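Excluded from the complex is one protein chain; the other protein chains are retained at their positions.
The block that comes next holds chain A.
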Amino acid sequence: MLAKRIIPCLDVTDGRVVKGVNFTELRDAGDPVEIARRYDEQGADELTFLDITATSDNRGLILHIIEAVASQVFIPLTVGGGVREVADVRRLLNAGADKISMNSSAVANPQLVYDASQKHGSQCIVVAIDAKQVSPGKWEVFTHGGRKATGLDAIEWARKMEQLGAGEILLTSMDRDGTKSGFDLALTRGVSDAISIPVIASGGVGGLQDLADGVKLGRADAVLAASIFHYGQHTVQEAKQFLAAQGIPMRLA
């Protein structure tokens, strides 16, 4: 049976892994290559690297980090942040990324999602959606690290991205991000039931039951978390054992 995935997320800035609360207040969490190797050993199913302050200055830096990680870690790597054109996708794939995540640029230019998936295949195009609840059962898409409202409905936007060729949706609740109060399960379920491509739930994990709830109640295909792993609260292996004990299919290494 296809296993549900547990994906540690590494927010990278200036060559270091950091962790924020509600997209601000960054704390240092360590060296990306070292952290990637640790999660690989713990049985992580994939790794996601988000270049959270992507500018042309540190673009080269994330390429270097991806090259270093990809030479030592043989699991899928997703990279996001600052992807603006199809050539960026090619560069990141060449550095060793398997999937490329787009967020602000997909909103600014939806054609980019179509062009990139036509050229490199849907399997490597992830659209990241940062969503904030605006009324009961309604979420709005934000861009630019959560600073800019778009007026787009998150569920409608996910459908559109699927139509344009996205292979996966990385769905982050801005209300929950960094709060350790659990995923926004209504948002996750709403998006997952609306589309036919996999959904990664993100934002708000405070403990292992939150991961299980994301899969069972949110119907996420994969769950992403950062701080519970970065600061040694839990290992990835512990998380997998915990979910498996609740009957969730897991790859137990």
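The rule we apply is simple: a residue touches a chain if its C-beta (ideal position, glycine included) is under 8 Å from a C-beta of that chain, and two chains touch if they have at least 3 such contacts; residues count from 1.
Operating definition for what follows: contacts and distances are computed from a predicted model.
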| item | value |
| --- | --- |
| Chain not displayed: protein name in its UniProt record ("ABC transporter, ATP-binding protein", "Transport permease protein", "Imidazole glycerol phosphate synthase subunit HisH" or "Heterotetrameric sarcosine oxidase delta subunit") | "Imidazole glycerol phosphate synthase subunit HisH" |
| Omitted-chain contact residue, chosen from A:G167, A:G182 or A:G204 | A:G167 |
| Contacts of chain A with the absent chain, listed as residue ranges | 1-5, 40, 45, 70-71, 74-76, 93-96, 98, 119-124, 167-168, 192-193, 196-199, 215-216, 219, 221-222, 248, 251, 253 |
